[in-house]
Each structure stands twice: as C-alpha cells, then as structure tokens.
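Heads up, one of the protein chains got dropped from this complex, but the rest are sitting where they should.
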Amino acid sequence: MSLRLASTAVARREFQLFARRKSDWANPLMFFVIVCSLFPFAVGSESERLRLIGVGVIFVGALLATLLTLPRLFDEDARDGSLDLLLSSNEPLAMLILARVAALSFGIGAPLILAAPLFSFLYALPADVALMLALGVAIAVPTLLLVGAIAAALLVSARGGAILTAVLVLPLTIPTLIFGAGAALKVLFGESPVAELSLQAAYLLFALALSPLAASAALKISTD
Amino acid sequence: MIWESWSAFWDMGGRGFFVWGSYGALLIAIVAELMALRSARKKALESVVELKRLP
Amino acid sequence: MARTEQQSNDRFQGRWFWRYASPAAFYPVAGRIEKLSWALAAILAIVGLYIGFFRAPTDAQQGEVYRVIYIHVPAAWMAMIIYLAMAFWAATGLVLGTRLSFMMSHALAPTGAIMAVIALWTGALWGRPTWGTYWVWDARLTSTLILFFLYVGYIALAAAFDDKKKGDRASALIALVGAVNVPIIYFSVNWWNTLHQGSSVRPGSSSMASIMLTAMLIMTFAFWAYCVAAAMHRLRTQIIEREAETKWVKELVK
Partner (left out) sequence: MTLKQKRLALILGGLVILAAATALVLTALKDNLAFFFTPTQIKANEAPMNRTFRIGGMVETGSVKRDGVNVTFKVTDTAQVVSVAYTGILPDLFREGKGVVAQGKLDAGGVFRAKEVLAKHDENYMPPEAASAVEQANKARAAAEKTLKY
C-alpha cells in the first residue's frame, strides 16, 4: 500500500464516522454554543461591554470545545483494537496521525468556524472582526488538535485522562490564543492584524512539522 | 548595624508584612519540602524492610 | 525501540560516566553530593542573609521592601534552570535509555515547582507596595505561572502510570515538548503584554549597588545548593524504591 493510500484511507474512515455519528461534531458545537450564550447573562447585555469581551469569549469557547474532543483521537481505537492495527501497519505513524488530525479538524472545525461569526454578531462585533475571528478559529482548531494529539497519545492508557490532557495542553495553547484573539482585537481597533495572523500561522506550521513526530513517539510509549 | 533597633528591623520601614510574608512563605515551603522528603524516604525504607521480611 | 540498560552498558563499556549511570553506583555519590550541598546551602544562606539584611543599605527607590529580591530573583532563576535541567535529563533518558536519567528528572520536578510558587508568591508581595498591585499580567509573571503549569503537568503525568517505565518515558516526552515550547510561550506572552497591558511600570532592575548584588549572588548560590541537595535526596529515595528488590538495597537496610 502506498503512503498516500494508507493516510487517505484513515481520513476517509474518519469522515464516514462523522457522517454516521452526529454527536462527534455536534457535541463540540453544542458546548461552544452554550459557553457563548451564557456569558452575556453573567456580564450584562450592554453592547459596549459585550464587544470588549466578545473576541475572548468566542476564542476560548472554540478552544475548549476542541479540547473536549481530544480523547476521541485515540481512545476508541485503543478500545476496539484498531489502534494496534495502525501501529503494526507498515506506514510512518506520523503520517497516519496527521491524516486523522486533518479529518478531525474539518469535522469539528467547520461547524465552529461557521458558528464563530454568528456569535460575533450577538456580541455586537462588526463584520470584519467576525471574519477575522472565523479565520483565527480556523487556524486555532488544527493547531490545538496537533499539540493535543501528543497529550492524547500519551494518555491512551493512563488514569484520569481527560483533566490531565487539559493540564498538559493548556500551556501549549497559549501562543495560538494570544495571536488569534490578538488579530481579531487588532481589527476591532482598526489596526492591521497581519503580524498576529502570520505568527499564529507560524505556530500552526511549527506544530504541523513537529507534533506528528512527538505524537507518534508518544503513542509508541503508551502502547508499549 | 544599619538598624536603629530590633523593632525597626522587624518593621522594615513599614513594609514588614511584605518582606516577612515573603521570607515566611519561603520558610514554610522549605520546611514542607523537607518533611515531604523525609516521609518519602521513611516510606521507601519501610517497604524495603517489608520486602526483607518476606522469604 | 528502547535499548535496555544492560545493552547500553555493554556498548559504552569503559567510559567513566557509564559506571555512574547505574543507580547502585551513583547512590553513595549522590549521598556525598547531598551532604556537601546541605552544608553549602546553610552557610551561604546565613552569609547572604547577613549581608542582605545587615550590611546592604536601603534602596533609594523602593525602600526596605526591595530585600525581597534576595529570595525572589534566585527562586525565579531556579524555576527556569531546573526546568532546563529536567528536560536535559529527560532527553538523556530517552536517547540513552538510562534509568538514572529519568529518576533525576523526577527528582528535580517538585523542587522546580516549589521554586516557581515561591517566585510567584514573593513577586506578588513585592509588587503590592512597588507597583500598587499583587498581580499584573506582566510578561515575566505570566511566563512563570505557565512554567508552574508545565511542572504540574509533568508531575501529574509521571504519576498517572502504574507502569513506572511507561511513566518515565511519557513524562520525559512531555518535558521535552514543554522545553521546545517555553521560548515560544515566552515570546508570545511578551508580545501580548506589550500590546494589551494598560499603564503600568514594568519590573526591571536598575544598576544595582554592588553590595546588594553580592548578597543576591550569594543567595543565588545558596538556592542552587539547596535545590541540588533536595534533588539528590529525592533521587536516593527513588533509587531505594525502585531497587528495593536488589541485594544491595536490602543490605543497606539493617
């Protein structure tokens, strides 16, 4: 089997799963909707105030929603045995992990990217900020899944996985959070977001290059 | 001696709370760590003794 | 593929450092280092505090409260240095497969976390009179907080595995991932801070009078010695725990 076939097979299986089980992409979306709807009740409904916190709330909501799906990366496969199949396959593990993360990014990311601009209108943000937020979330979701894959791979067989995954991933999400939200804030203040945007993209590329390697090493360690 | 009296020393120019709060926290942390080190060592040695008692 | 220690020992036989890569051989060495370090830490701390409190004058700008830096700055340095040392031993363990390296990482982590807490706590107490607030989202404070989270993650991960070997390698990997990310996080936080933080004065030491600097350097060495001693103690405990089945440990316990 060629390299391409193996990873596309992984990706295709992932998409079939998404089509069959709505909860896979609907749950993170629901979580995101709940977080974003709750905040105005806590801080008040003046549009000036909402505008100031809106970018942050939407961004953090998207990050947490993505974090919620991390256990899905490897846990089920470990339980039904298909993980062993992946590990024993003749393919570079990094490539297979990459295929899976890419599929998951689309599956989870697309609903979030569509929902983010909608919520930015509820937070009285102008249209250009809404677009920038969608772009920022589009970069942040795969970044978070990539760095999260390392933690998820390490904790496949460990106790207390969910909360520990969050502790491990939290420090690694800070750059994408700072630059992603920073770009939207820059647009809100009428300034150029180019620098923030390119730094956020750089962090994504950095994660893209290194984290499949780290995640495959992690998977080998935890399933040893 | 740069301090006029011991009470001046403890007062730290009116900032005693902040200075001694910092040093006190350091002291507590060190004592806590030393106690943790000690109890961990004790536990490890006890488990070795336990192992020895078994044939 | 993990090399067993026996194989690596064979491969590198004859090199002096491999003799001490064995826990049994390093145990007495660690004991000697530990004793020496406790003594050094005590002596240096006494000298440093004496100079810092009874020889160094009041700072013209900050008043007496500046004396917090004698512990604040060394603690902040140690929090960073210990993380680097931890990542170094983690990498050594992953590459060479030496058990002692992993134990060294584990021995360093709790002390590093404590140093980060002390740096944050004393920083807050110093900040209140100096800046007018216990906490600002300043770049340095924020990075130290994140460093503390990295320590917590490492410690929690190492404890999450029943299989010690797995825990060793898993936590070593996360230490390395953290070490690669520390400069990026530091850069991001710096960037973020310069853009969003409201009016405030940033911390920064001015040209420091030499006697204050002397006291601070002595205290820094005292912290070094303390951290080495604590790590060595913890290392010895781990060796006892992990080698409990061996003859030499059983002989150790009378």
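A few remarks follow.
For reference, chains read A, B and C in written order, and residue numbers begin at 1 within each chain.
Assume a contact is a pair of C-beta atoms (placed from the backbone, for glycine too) under 8 Å apart; a residue touches a chain by one contact, two chains touch by 3 or more.
Everything quoted here is computed from the prediction, not taken from an experiment.
Among A:46, A:191 or A:224, only A:191 touches the chain left out of the display. Residue A:95 is the one among A:95, A:110, A:124 or A:166 that touches the chain not shown. Residue-level contact of chain A with the missing chain is found at 2-3, 90-92, 94-95, 189, 191-192, 194-196, 198-199, 201-203, 205-206, 208-210, 213.
As a convention for this text, only the chains that are shown with their structure count from here on.
Taking each chain's centre as the average of its CA atoms, chain A and chain B sit 43 Å apart. Spacing of chain A relative to chain C, judged by their CA centroids, is 32 angstrom. Chain B and chain C, compared by their mean Cα positions, are separated by 17 Å. In the complex of the two chains, the chain C residues touching chain A come out as 2, 146, 149-150, 152-153, 156-157, 160-162, 166, 169-170, 173-174, 176-178, 180-181, 184-185, 187-189, 191-192, 195-196.
Chain contact summary for the complex, chain C toward chain B: residues 53-55, 57-58, 63-65, 67-68, 71-72, 75, 110-111, 114, 117-118, 121-122, 125-126, 128-129, 226, 230, 233-234, 236-238, 240-241, 244-245, 249-250, 252-253.
Within the complex formed with chain C, the chain B residues making contact are 1-3, 9, 12-15, 17-19, 21-23, 25-26, 29-30, 33-34, 36-37, 40-41, 44-45, 47-49, 51-52.
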